[in-house]
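Heads up, one of the protein chains got dropped from this complex, but the rest are sitting where they should.
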Amino acid sequence: MSEKILMKGNEAIGEAAVVAGCRHYFGYPITPQSELIEYMAKRLPQVDGVFLQAESEVAAINMVYGAASAGCRVMTSSSSPGISLKQEGISYIAGSQLPCVIVNVQRGGPGLGSIQPGQADYFQATKGGGHGDYRNIVLAPNSVQEMADITIEAFDLADKWRNAVMILGDGALGQMMEPVEFKESSSKPVEKSWAATGRRGRAKPNIVNSLYLQPDLMEKHNHVLQEKYAKIQAEETRWEALNTEDAEVIVVAYGITSRIAMTAINKARANGVKVGLFRPISLWPFPSQPLAELAKTAKAFVVFEMSAGQMVEDVRLAVNGAKPVSFHGRTGGMLPTPKELYEKIISVANGEGGK
Amino acid sequence: MAERTFGRPEALLDVPTHYCPGCHHGIIHRLVAEVIDELKVIDRTIGVASVGCSALAYDYFNVDMVQAPHGRAPAVATGVKRVHPDGVVFTYQGDGDIAAIGTAEIVHAAARGERITTIFVNNAIYGMTGGQMAPTSLVNQVTTTSPYGRKQDSAGMPIRLSEMLATLDGAKYLARVAVNNPANMAKAKAAIKKAFEIQIAGLGFSMVEVLSTCPTNWGMSAIESGTWMEKNMMPYYPLGTFRSGEEVAK
Partner (left out) sequence: MNQEMIFAGFGGQGVMLMGQILAYAGMMEGQQVSWFPAYGPEMRGGTANCSVIIGDEAVGTPIVTEPQVVVAMNLPSLDKFEPHLAAGGILLINSSLIERPAKRSDVKALLVPCNDIAKELGNPKVANMVMVGAIVAASGVVKIESVLQVLAKKIFKNKPEVMQLNEQAIRRGMACIS
């Protein structure tokens, strides 16, 4: 397929997974990601894949755990409350070092929350979420095309690092339609000599496990994980910087919020304000280094999120007090308007936002 | 020449287990391993260990194993089986794992007719965590979380999982067995073999519930616990076949 088609973000993730060679999907319906599970239900049988609607998000992530243990490319998706339910399985996946792709089409929270777009699961996605010391690679697209491209890349990264990759979208990206083009995946299947496939002539059994009853061995395993995470931080950090070279004000935003911010930034630029956008694409590993570099040239930072202020903490750690970092957020499923972001940019540019 | 008539099954590794003296896990492991050998499926068997005393089953079986979160073994096994439909996939779960925290997973795996086999070891107590009340603990049974005995008016009656699953069409073979004497062991092995055969034939879900002792947490000797099981467990958990597999044989 190279023709452009108009697709919802949720559907684009589904098609991209198929392009990436994913033939197993386990999920449970929840708004606003249901188009994705519906897409997989329709699409996977056409490519001799396995679609299974689980009895719960808990069961779905454990089916993912089983399928990943068995050595295949596998995906699940949900939205905020459902992702909370998956955290137990995600921790086991981290402990057992299993590759898989998990999609969170975020909505407003906490609790049952709202069904409109949110970004309040940033902490949960990037700081662990489940129990134990672990990290998921977290990628945040901001267009339907990027949702497709990132999904394909996510499967490669998962296999490369034997790690869960979470695609952190939101209801707006999931529901909106934009043109999308699916390029062939260039990735080659990765040999998974560790997988539980049945011995099939192998002398010794393969065991997929996260249990270490001896604490010294558990610590040793943790060291292995931390070494891996350090390498991922060194190699897989992704971001986009637009108009930041001469910018006095740097807006930091990801996902749909970065799109709204771009509209506000363009208007501010047109009015002579030197403002640029720094957009983290990998939320973990977080692009701290390039932000620290920008702190040398910019005068102030302002973070826009659909949360009460989560990513802003990572921005402040990166900027490390060198320049003021202010924040503007909306919560509960409310999207900020370009107008309110524009006004915030202007106030920061005028030196009023340095709190 | 003397003929060797008894030895360790190939599907069982030559390592000492951590199970307590008088516990039935060792016997049940052996029966499962013998069945794997006899069916010649060691090369395509994938076991799923659960959480409980048998969490370390992956150290004992000579087949590929996945260790599952508490109660989730049927979901994990579903994932494994859907990737390897030609594999022989079994879960090995205790009563706390399967009949409390994992109730949804076992019910729905059975309802889907998932082509997996579950070995369900019922000893009416939480063994690994130190003898707490299980969903299968008997009325008036004293445990560390029912120090005055299980009370029906607050904890309800123990769950008979095999009978419950027998209402589901996807469950093709369901039997309750015991391994407290040689005759019962022979019947238990036959049931386990039948359960695996049902799976291999692609007919649907199969489960064998094996009654077991827990001398340590019951606070008894091995012999006393055998008697206690016969007198108290067997009347409430009658041995028998609840779905014979014959329904699907035609």
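Order of writing sets the chain letters: A and B. Residues in each chain are counted from 1.
One rule holds for everything that comes next: contacts are C-beta pairs under 8 Å (C-beta built on N, C-alpha and C of every residue); 3 or more make two chains touch, one makes a residue touch a chain.
It should be emphasised that the depicted structure is a prediction, and the values quoted were computed from it without experimental measurement.
*Asks:* Taking the complete complex into account, tell me which visible chains touch the one left out.
*Replies:* Answer for the hidden chain's contacts among shown chains: A.
*Asks:* Which candidate, A:Gln175, A:Asn206 or A:Ser307, sits in contact with the chain we can't see?
*Replies:* Missing-chain contact among the listed residues: A:Gln175.
*Asks:* Per the definition of touch given earlier, which of A:Gly14, A:Pro32, A:Gly169 or A:Pro205 contacts the omitted chain?
*Replies:* Among A:Gly14, A:Pro32, A:Gly169 or A:Pro205, only A:Pro32 touches the chain that is not shown.
*Asks:* Considering the whole complex, which of A:Ile83, A:Ile232, A:Ile260 or A:Val275 touches the chain not shown?
*Replies:* The single option touching the absent chain is A:Ile260.
*Asks:* Using the document's contact rule, name the residues of subunit A that touch the chain not shown here.
*Replies:* Residues touching the hidden chain, for subunit A, are 4, 6, 31-32, 115-116, 171-172, 175-179, 256, 259-260, 262-263, 266, 335, 337-339.
Following the convention adopted for this analysis, only the chains that are shown with their structure count from here on.
*Asks:* Where on subunit B is subunit A touching in the complex?
*Replies:* Those residues of subunit B that touch subunit A are 42-46, 48, 55-56, 58, 61-69, 72, 75-84, 87-88, 104-105, 107-108.
*Asks:* Using the touch definition up top, name the residues of subunit A that touch subunit B in the complex.
*Replies:* Residues 24, 26, 50, 52, 54-56, 58-60, 62-72, 74, 88-89, 92, 96, 196-201, 205-211, 213.
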